[in-house]
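One structure follows; several queries about it will come next.
Heads up, this is only part of the complex; the chains shown haven't been moved.
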Amino acid sequence: VSDLEDLRQRMRAFTSERDWEQFHDPKSLLLAIIGEVGELSELFQWLPAADATDLARNDPLKSRVAEEMSDVLLYLVRLADVLDIDLHPAAVAKIEAAGERFTADEVRGTAPAKQ
Amino acid sequence: VSDLEDLRQRMRAFTSERDWEQFHDPKSLLLAIIGEVGELSELFQWLPAADATDLARNDPLKSRVAEEMSDVLLYLVRLADVLDIDLHPAAVAKIEAAGERFTADEVRGTAPAKQ
């Protein structure tokens, strides 16, 4: 079983055992994702940008970051399950579309500006 | 190769081909995750909570939701790669810890309140 499918099954069992399906509508799960993204942001907010990678590649920060990233992933996988969305093929399609939209020759070394 | 590893490799190649590693420090990737979570939120914000699941399980909304969820996942996988974090075992550890913290008998049918 693939690892996203494994997480989907684990989250589904976790939820079912606690009778928590009633809380897992999309808007609530989205707020849960945001709560976890917020906790992840708090770990990085005051770090100098140039030091953040090194600091977060080592403990104690690395373990905390891994925990919060896991929470984001788990709620994302749970939302996908509730909506019957298969994340891996959807993500592959998205990266392939991005590859056609931003061809390497045109954007090399330049971040596309959002406006 | 597992799903998450496949996405990690695809994002790494996509980034490298465009010479975009220079933009992928943790704080920047976090802002990118938030940008995509924001786009996902905009798809749901005005939907009645009771209808959101049904609406998002069908097109045209389902395709749009799958795209934005994919973007969140791809930037999350990319951040994990930059930080040398292996997401699947970290997420399994987190759900197992949650299972011990919130035992089914104690929390069945009740959402733990954040305070």
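Going by the order they are written in, the chains are A and B; count residues from 1 in each one.
Keep this in mind: a residue touches a chain if its C-beta (ideal position, glycine included) is under 8 Å from a C-beta of that chain, and two chains touch if they have at least 3 such contacts.
Being a predicted model, the structure only gives us computed values, none of them experimental.
Of 4 total copies in the complete assembly of this structure file, 2 are presented in place.
Throughout what follows, only the chains that are shown with their structure count from here on.
Chain A and chain B have Cα centroids lying 2 Å from one another. Put simply, chain A touches chain B in their complex at residues 2-7, 10-11, 14, 17-20, 22-23, 25-28, 30, 33-35, 37, 40-41, 44, 47, 49-50, 52-53, 56-57, 62, 65-67, 69-74, 76, 79-80, 82-85, 87-88, 90-95, 98-99, 102, 104, 107-109, 111, 114.
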